[in-house]
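Of the protein chains in this complex, all but one are displayed in their positions.
Labels run A and B following the written order; every chain starts at residue 1.
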Amino acid sequence: MTTGAMRDEWYPVGLRSKVDAGGQQTMLMGEQIRLRETPGGAVAVETADGRALPVVVGHGHVWTSLGQPTRPLFAIPEADQPGRRLVEVGVVRVRCSPLRAVENFLDIAHFPFVHTDILGAEPHTEVERYEVEIREKEDEVWATKVRFYQPQAAKSASGGITTDYMYRVPAPTCSVLYKTCPARPGEWDVITLFVQPLTEELCDVWPWMALYDDVTPMTDLIHFQQMIFLQDRSILENQIPRRLPLDPGMEIPTRADLTSVAYRRWLKRHNYTYGAQLVAQ
Amino acid sequence: MPVALSSDIPPATVIPLQTPSGPMALWRSASGRLSMSADRCPHRGMRLSHGFVRGEALSCIYHGWSYSQDGHCLRIPAHPDLEPPAAIRVATATVCETGGVVWLALAQTESQPPRFSHHTPLRSLAFAAAPTAILVALNGRASADGSMQGELAGLSVILLCAPQPDGTSMVHVLAPSDATLEERLAISSATEALRRTAETALATEAAA
Partner (left out) sequence: MKLYDYILSPSCYKVRLLAALLGIPLELRAVDFHPGGEHRKPELLALNPAGSIPILEDGELRLTESAAMLVYLASLTSPDWLGRDTAAEAARTEQWLSFAQRLTASLGGARLCEMLLRPGDLAALQAAGIAALRELEAALFAQRLHGEDFLVAGRPTIADIACFPYVALAPDGSVSLDPYPSIRLWLRAIRALPGFIEMPGIHRLHELKPEPVHGAEGEPA
């Protein structure tokens, strides 16, 4: 098993708000690591043999890397806009490849069957054509002009609406989605999925959101997102093989899966293969 | 190889099975036809045994793709106007149902599954033990057709053992066709006791 090119990326390893001087233990790509708050109020992360790892705090979480990140942590400028509520959804462990967890997040076609009567419902199953590109300058995967009919798009939504989405993959195990904001038409709600790869087949998932919603209690916002993600969890734990197949032929995409196709291609191009299956077995 | 009892798979249901050819999904259509397919959706690998049976098709729970009994993809809900290409299909296997037992044909075989004229299926249960250990615990006889005969609760029984890839066995218990309700209940309890014996023997062996 090799961590490959993904070793030099940033990964979420905890909620910043939960790290204290007592510290906490977790795992990153097979290595035990420890997080603690220093007397100066910073966060330190080290491996079991005492090696200090690089640390950055951003988007509500502590990020670290076993290697040497060459880029700063990706920015989410929209999340910094004043008036948004930042929602720390907390961790959920999933027995799946970190890459499968991200790919599921990029997918809308499953809404009617997995998030029934919330993010989708039969007969509104059609996925209209949308646009996908790999933005070379930012080196990110983007899907835009994604539209889907949703019975209850957000906690603050009442009744069904056609929701607009944009998806973005700024790092191999992270995705940011922008969706129609029911409370403030014209703005985008920001919903993210940050995935901590524990091993190639086990991950801790940290959903996080930056929403315009002054009405809904914070706990209800957390629970709405936990409900959605836990509906996905039982799917993710039952895909065969557990690792994401990067070679074509093993699985069959259609036009609705263009984001997934681009994501897999981008992973392969960068040798981001931790959690991937390369040769069809 | 015996894989399930007919009564455990009513119309419009699907169940998961472990077989020597890998995980399989056994499903019965609304009209009662039984089929078996690989337990992996060709789209994104979701286990089809988590799906649902509508009418004569098996649908995947993830994106709702549905498959016919011969494995062809019939419908892709994300593209309602698209006729799914014939190349999209899920692998299938041949099953047959006799005397209330569902059998999987392991290879191209002409031979028919065994018939048991005086016994009918009771229940299936998993033993954390290999068939050899079960035969010892039963103190029974193995037949050429792979079945075991013995006595449980003082009544003649037939056990059909399907070894699982993880070393456990799925055991299908057949009771005398003329057994009363009380006798069937007694055989069911005695099978639980047999399981404790077989599994304890295994644990004792492991400890030795």
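Here is the rule we use: a residue touches a chain if its C-beta (ideal position, glycine included) is under 8 Å from a C-beta of that chain, and two chains touch if they have at least 3 such contacts.
Being a predicted model, the structure only gives us computed values, none of them experimental.
Which one, A:E9, A:D204 or A:E251, makes contact with the chain that was left out?
Residue touching the chain left out of view: A:D204.
Which residue among B:I88, B:A105 or B:L125 touches the omitted chain?
Reading the full complex, the residue touching the unseen chain is B:L125.
Per the definition of touch given earlier, which of A:T70, A:S158 or A:T219 contacts the omitted chain?
A:T219
Which one, A:R93, A:K145 or A:R269, makes contact with the chain that was left out?
Only one of A:R93, A:K145 or A:R269 touches the chain omitted from view, namely A:R93.
List every residue of chain A that touches the chain not included in the displayed model.
Missing-chain contacts on chain A: residues 15, 18, 88-93, 95, 113-114, 116-117, 122-125, 149, 159-160, 162, 204, 217-220, 222-223, 226-231, 233-234, 237.
Could you please point out the chain B residues that touch the chain left off the display?
4-5, 8, 10, 12-13, 15-16, 18, 50, 52-55, 59, 61, 64, 75, 80-81, 123-126, 168, 170, 181, 184-185, 188-189, 192
Criterion: only the chains that are shown with their structure count from here on.
Mind pulling up the chain A residues that touch chain B in the complex?
Per the touch definition, chain A meets chain B at residues 107, 109-110, 112-114, 122, 125-127, 234-235, 238-241, 245, 250-256.
In the complex of these two chains, what residues of chain B are touching chain A?
Listed in rising order, the residues are 23, 39-40, 42-47, 50, 60-64, 76-80, 82, 88.
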